[in-house]
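One protein chain omitted, others in place.
Moving on, here comes chain A:
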Amino acid sequence: MGAAFLPVHGAGKVASVRVHPVVVFNACDSYVRRQETQERVIGTLLGTVRHDGVVEVKNSYAVPHNEQNGQVYVDVEFHRAMIDLHLRVNPAEKIVGWYSTGDGVVPTDALIHEFYAHECHNPVHVTLDVTFADRDRLVRAWVGQSLALGSKDASKEAEKPDAEGGEASAAEGILNATTAIHFQEVALVNTFDAAERVGVASLAATNADVVTDGDDLGATAAKLRGMLEKASAYVDAVVAGKTKGDAEIGRRLADALSSVPGLTKSQFEKLFGESAQDALLVTYLSNVTKMQLMLAEKLQTASLLI
């Protein structure tokens, strides 16, 4: 996710990849459940490709495979069966690529990638580093471009990006490959909206209770307070001339301030009173209803015992 966006030449229209957390969950789970002899797991990614070239990866499933001496056996039948089943639940999610565990691209990836190129147009390859080699880039996305082995010219070699190391050719070591795949890294965004709703902290923990009736308003208010304090500290510093004011931040602050409704105290009191009364009335009503329910039960059973 820390990867900078690289202009991708000739790699189709994939601009960036957005990965839903469920995919991370699924990949980790399948890695934990892999066969003893297996070194890594692969799986199919499902999702949609937006018009602006952003690939949304929304779902995934593991696919059994076997790697030996540069040969790869993917359980195609399993893959087909699973995709059929998935399409019945959600026809909008199509194959968009595949994932594997491991850091970066390895030679056999070319073969698998070629297989997925038959399954969909411009497959993306997402790698999930389970060895935590580079903590800032655990999940990476790649797009592949098929090259004829002979025409791999010097210009391609020269174009290897600098420090990002976002490019790797995986031609060597493939016994029967007639083509090579040129992998190029693309930007990857993790979307955690859904996970945040559950609570990232409780989800990431190895063992946690679910906070359903979250009494978290206090925590949220504290966060809000912290942010306000930070903002006011910044403003004070600028006013005092200690720091140079940033116009952009100033505009944002002005926006935020203008979104606060300017109410007089009596107006506010009226509003507040009304809302509070609504809430209290509703509470009262539901209490009465509950009481009614209990009463009905008591009376009913009492009369029925006769």
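The rule is simple: contacts are C-beta pairs under 8 Å (C-beta built on N, C-alpha and C of every residue); 3 or more make two chains touch, one makes a residue touch a chain; residues count from 1.
Assume contacts and distances are computed from a predicted model.
Looking at the choices "Eukaryotic translation initiation factor 3 subunit H", "N-terminal E2 ubiquitin-conjugating enzyme", "Magnesium transporter protein 1" or "Trafficking protein particle complex subunit 13", the name in the UniProt record of the chain not drawn here is "Eukaryotic translation initiation factor 3 subunit H".
Only one of A:V17, A:V72, A:V105 or A:L138 touches the absent chain when the whole complex is considered: A:L138.
Among A:Q71, A:N90 or A:S232, only A:N90 touches the chain left out of the display. Of the listed positions A:R33, A:H118 or A:K242, the one in contact with the omitted chain in the full complex is A:R33.
Residue positions on chain A in contact with the hidden chain: 1, 20-22, 24-26, 28-35, 58-59, 61-64, 75, 78, 81-82, 85, 88-90, 128, 130, 132, 135, 138-139, 190, 192-200, 202-214, 216-217, 220-221, 223-224, 226-227, 230, 263, 265, 268-269, 272-273, 275-276, 278-280, 282-283, 285-287, 289-290, 293, 296-297, 300-301, 303-305, in rising order.
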